[in-house]
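Missing here is one protein chain; the remaining ones are kept as they sit in the complex.
Here is chain A:
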Amino acid sequence: MIGVELVKLVLRPRTWVVLGMLVALPTLVAVLLAVTDVAPGPGEGPPFLSAVLTDGTLFPLAALGVVLPLFLPIAVAVLGGDAVAGEVQSGTLRYLLVRPVGRLRLLVAKLVTVVVFVVLAVLVVAAVAAVEGRLLLGTAPATGTVSLSGSTLTPQQLAWRTALALAYMVVCMLGVAAVALFLSTLTSSSVGAALGTVGLLIASTVLLGLDAASALHPYLPTRYWLAFVDLFRDPILWDDVVRGLLVQLGYLVVFGLAAWANFSTSDVDG
């Protein structure tokens, strides 16, 4: 079942169009930085963007910092929202379930497919940005990359911290995928499920800027997304990374269970 869904993911032109769009924005940013040589000041712009003019090896992280707050979650919301609702819309869900396939297995296969897409998207953006950083932006100092705290990171340290950051970003999208999957089981409209997910993320971002909602902040799905930056401090600041993992696992459990509870007993029209 998972294999079938993965093949569908790879063969769909939509997958590659979305990946292309995810790569386009960081590419534009790299070109603009290279042409103008103007980087954001302290406290401004996405993470690491101010440093890439002197060290292009950080551009994969800057590129992911550019797409993480909006573009990547929208892509995940579109794919997750389409997971079940898309099958209903196209009338294929009934035939899928006629085969000896449990509904839980189908849901798990859909979720795994979205996660595989996220892994693919993160790797593609990072790889393209690495090439762009090398070709268009500054080369890393021979002595090593400078951490946020002013210490020097060896290429090995930079590599494993980058790998951790990429893995963290994938985990950050788990909650989005679970919410989109749940909404996809509620409606026969893929667009509706995707918009509902994006709406939740926008609400989360708005509440994060509101002091009156500070009691809610630790539970908001977008609260710890940028904590991957903490992996590049010295010593590494693990607290928010760990909290971010727990929050995403919480969303995965609750909305995954909700998707299962709803989909297991709902009537299949499509």
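Heads up, the rule we're going with is that a contact is a pair of C-beta atoms (placed from the backbone, for glycine too) under 8 Å apart; a residue touches a chain by one contact, two chains touch by 3 or more; residues count from 1.
The criterion applied here is as follows: contacts and distances are computed from a predicted model.
Think of the chain that is not pictured: of "Tetratricopeptide repeat protein", "Sigma E regulatory protein, MucB/RseB", "ABC transporter substrate-binding protein" or "Paired small multidrug resistance pump", UniProt labels it "Sigma E regulatory protein, MucB/RseB". The residue from A:V78, A:V128 or A:V146 that touches the chain not shown here is A:V146. Summary of contacts with the chain left out: across A:V4, A:A159, A:V206 or A:V253, the touching residue is A:V253.
From the set A:A63, A:L201 or A:V229, the residue in touch with the chain omitted from the display is A:V229, counting the whole complex.
The chain not displayed touches chain A at residues 39-51, 54, 141-144, 146, 148-152, 211, 218-219, 226, 229, 233, 237, 239, 250, 253-254, 257-258, 260-261, 264-265.
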